[in-house]
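A single protein chain has been removed from this complex, and every other one stays in its place.
And now, subunit A:
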Amino acid sequence: MQKDYEDIPGTFVFDADRSREGYHLNQFCISLRLQKNREAFNADEEAYLDGFPMTPEQRDAVLKRDWNRLLELGGNIYYTSKLAANDGINFQNLAGLMTGMGVEAYRDMMLAGGRSPEGNRYKSEWEDK
């Protein structure tokens, strides 16, 4: 099916296809909303993850805290941010990690007004980067 939002660079649109792919990964992430689950996960990550039938790639990305890979494998930011919160990483610092800029440079960019839409609307604009 044609998707008119697939040509936006550096962006995942969390549609039904992504939602299906990421279902168990996202359900794992949201389980960390509760303190008792955070404690169980932090006590033994591997054992806790056994309760969620995600793919080996998703499981590996969780264990490695590979934030972009989690999104590539169907994770959604509002879910993966629960894993980040468990690790003491807030939304802004998570964004700093996902952009590859690092926390400081990202914060500075935001203070300077954020990322301009100029040059960031279409994938074709990113091809030379």
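In this section, contacts are C-beta pairs under 8 Å (C-beta built on N, C-alpha and C of every residue); 3 or more make two chains touch, one makes a residue touch a chain; residues count from 1.
The definition used in the following text is that contacts and distances are computed from a predicted model.
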item: Chain not present in the shown complex, as UniProt names it (candidates "ABC transporter permease", "Vitamin B12 import ATP-binding protein BtuD", "Protocatechuate 3,4-dioxygenase" or "Nitrate-inducible formate dehydrogenase subunit beta"); value: "Protocatechuate 3,4-dioxygenase"
item: Subunit A, residues in touch with the chain not shown (by the definition above); value: 4-5, 8-16, 19, 22-23, 26-27, 29-30, 32-35, 38, 68, 71, 76-79, 81-82, 85-86, 90-92, 94-95, 98-100, 106, 109-111, 113-117, 120-121
